[in-house]
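Here it is, the structure in full.
Of the protein chains in this complex, all but one are displayed in their positions.
Chain nomenclature is as follows: A and B, assigned in order of appearance, with residue numbering initiated at 1 for each chain independently.
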Amino acid sequence: MRRETPKSIADYTPLFFPAVMLVVFFVVPFSTMIAVSFFKRDPAGFYTPDFVVDNYARFLSAFFGRVLGFSLMLSVIVAICCVAIAFPFTYLLTRRPRAVQTVWLVCLLSVLSLSEVIIGFAWSTLFSRTAGITNLFVWLGVMQEPVALLPGFGAVLTGMVYQALPYTILVLYPALVRLDPTLLEAARTLGASPIHAFFNVVTPALRNTIVATLIMVFVFALGSYLLPQILGRPQHWTLSVLITDQAIYQSNMPFAAAMAVFLVLISLALVGLTLLVGRRENAL
Amino acid sequence: MSGLALQDITKQFGDFKAVDSVNLSVPHGKFVCLLGPSGCGKTTLLRMIAGLEEPTEGAIILDGEDITPVPTHKRNLGMVFQSLALFPHLSVGDNISYALRIRGASKDEQKRRAEELLTLVHLPGFADRPVAKLSGGQRQRVAIARALALSPKLFLLDEPMSALDAKLRESMQVELRQLQQRLGITTFVVTHDQREAMTMADVVVVMGEGRIRQAASPMEIYRKPADAFVADFIGSTNLLDVTADNAGRASVLGQVIPDLALPAGTAKASISIRPEDVRLGKPGPGAIPGTVTFVRDLGGTIETFIEAGGQTVVAVATPRERVDVAAGDRVGITLPPEACVVVKS
């Protein structure tokens, strides 16, 4: 069957339902949110229509700057940790037999689909005083008595790396599984050890993939909103937490919307950068 | 008129003319091979006959009726695709009876027809097998049986043998030809394999760069190629420059060939002469002098490469007609005029 250009209105009918759904329930809500970001807060209800830039002006406060700075830094660290762990892991995984890969992929998908609530709860248990990992250390004689490892920055970071690691592996998987094995065999015949070949052949060949993955994991980590609340202290709250907090608990939807728009802009800029990096890779 | 006629068929893809004003008339029941190098437009032409591509210009006439605007599914044709396109989710029997099923034929009717066709292609009792379990040759037969399910007016095959190994290919060619003769169905096969075309076809249509270069019987195509392209594409040949002097005598490689006439007014042209027509002997009057550069003994035939007048001439002989020469020997070549075909350069 050749693909054809649609000739009559009837040829467009399959597009009708998806288009209406996506426009009404994504484009319109999204635009509503942008509109609301310019509205005025109404303490009695949600908001009153207006056009003010106060919501954006609030970004300029020191408090907001600190939250933004912390969010970005946290996401960068998460992205670096994840890629550093996931890249060699995914590479090794793609060289394993198919059955092994399948089992791992099923496990990774199961962890990836876990609710942030559950991840937060699981790690808070693991880091707790009564059921946590420190009990194991006490039993091994490494520690005197069990302690709680949360709330704290380390707990937030661990939780977020846990959340993003399966995502990272699954983003890297296609690129690595399609890597031409003869590339490596060539390196081996020239006398490179496997570890040598990995760092001198695989890593440079996939440099752009690594950069693109870093950015994607960074955006993914920016979206984390529950883990900082469950595992961290208020100073560990990120932009996503702040948006939820403003929208739900402070009932300040215009300000929440303004922050969300700002977050979209950051994310879009980074996704655009990813596409650009990807395109350059394809052009090579 | 009964049969298929193509009138001024042109297919343009952007700036590229894949098929360029093709005219062809095929009487009912003929076996036609569309032959040519890849990219010559033969598959595009077949797909236009099937209605899978729309001609940019021209008309396709089947039994006197213009079918150009008729969509594929109403054309009543059977087609075998290069990939065979067997439905992986259906059994062999369900693949074959697909056309009957979508027309609402009864289960019994479907079963009966599938078995009938399987018998026709020598696979009786295969109806319940999954397609994935078949060998290459069996898939081929199932694809043929499926295409014939509705006794179509036209039978189209796009490089049907390309997935088979050489031995199987040859026996399938013979089988396909016999099947076609038994059913008397107008058949078009696209192929780039000239042996395949010679084996099966009533009419070989040689295409190059979107045009029909020659459409004729296999023997005529081989013996009387219309131009250098056809001569070169079909079998192997020697293409040699020929010049005519004022008296109209034609000479090749500096030697006048009596009885070889160029079209009036032509001073320069080429001739095509098949290697098996080149005679090899001792140097002497009337023969073109040359030096043997290489001898290839293939068992069944012996190929001798001779350098003469700055060109290489290949002569092929059977062991019985063998002239014992070795590289470096000086020889004389004679070109029988009746075997020389003048082709445009």
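We adopt the following convention: contacts are C-beta pairs under 8 Å (C-beta built on N, C-alpha and C of every residue); 3 or more make two chains touch, one makes a residue touch a chain.
One rule holds in what follows: contacts and distances are computed from a predicted model.
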(message) I notice the complex is incomplete. Of the names "NADH dehydrogenase", "ABC transporter integral membrane protein", "RNA polymerase sigma factor" or "YCII-related domain-containing protein", which is the UniProt protein name for the chain that's not shown?
(response) "ABC transporter integral membrane protein"
(message) For the chain left out of this view, which of A:L68, A:M160, A:A187 or A:I243 touches it?
(response) A:I243
(message) Can you say which of B:K74, B:R182 or B:R320 touches the chain missing from this structure?
(response) B:K74
(request) Spell out the interface residues on chain B facing the chain that's missing from view. (result) 50-52, 71-79, 81-83, 85, 87-89, 98-99, 101-103, 146-147, 149-150, 156
(request) Identify the residues of chain A touching the omitted chain, counting contacts across the whole complex. (result) 1-6, 11-12, 14-19, 21-23, 25-30, 32-33, 36, 46, 85, 88-89, 92, 98, 101-102, 105-111, 113-126, 128, 130-133, 135, 162, 165-166, 170, 173-174, 177-178, 194-195, 219, 222-223, 225-226, 230, 240, 243-244, 247-248, 253, 256-257, 260, 263-264, 267-268, 271
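What we mean here is this: only the chains that are shown with their structure count from here on.
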(message) Need the CA-centroid distance for the pair chain A / chain B, whole Å please.
(response) 59
